[in-house]
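Down below is the structure, laid out as structure tokens.
A protein chain is absent from this complex, but the other protein chains hold their places.
== chain A ==
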Amino acid sequence: MRRQGVLLTSFAEIYNWGRANSIWPLQFGLACCAIEMICVAAARFDIARFGAEIFRASPRQADLMIMNGTVTKKMLPQVVRLWNQMGEPKFCIVMGACASSGGPFREGYNVVKGIDRFIPVDVYVPGCPPRPEALLHGLMEIQKKMREEPLTGPDAPRYFRKDTTCEYPIPEFGEHDLVPPYNSELWKPPAPIVREGK
């Protein structure tokens, strides 16, 4: 049938195939990892091979946020606002140690200890900074996630479900710290692991 020009597929498959091959990342740089991201967009590593070369300057036109670099507490409300302004379906890659966990600045008073305290993260790319190939691998993981995403049922993405919200609260600047210091619906402080005999 395919030779006759008839293609049989499901709607979800062709929909996911389409969006996985035209990801538009947000043009958004926070710190030194942004240099690596720019490198990925340039000729040598060439993110255009994956259909993701159109870095949009407006969050309204983007569907992938690459959190590249240290997120300071002063920057965080703007980051969450940009995330809220992006239209669904949207994905988030966390790039590098700082954005994943605070990195070397984790004990600092002014650094968010991981952006996953405030916005949902799809793929973590470790490294300090990650190699461009690592970011491309992260992008391929996002593509894989997009292709396998069901559009209906209990595993449907949040924007197709009634019971979840796509709006994430923006923390306020407090007198000593951000208020609240993390989004308790997204992130819980991990329990200590008590090892026997230690």
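What we mean here is this: a contact is a pair of C-beta atoms (placed from the backbone, for glycine too) under 8 Å apart; a residue touches a chain by one contact, two chains touch by 3 or more; residues count from 1.
The rule is simple: contacts and distances are computed from a predicted model.
S.K.: Given that one chain of this complex has been left out, which of "NADH-quinone oxidoreductase", "NrfD/PsrC family molybdoenzyme membrane anchor subunit", "Sulfate transport system permease protein CysT" or "YeeE/YedE family protein" is its protein name according to UniProt?
M.R.: Its UniProt record gives the name "NADH-quinone oxidoreductase".
S.K.: Which listed residue (A:R44, A:R60 or A:H176) would be found touching the missing chain in the intact complex?
M.R.: A:H176
S.K.: What chain A residues would touch the chain not displayed?
M.R.: 73-74, 107-110, 113, 173-177, 181-182, 189-198
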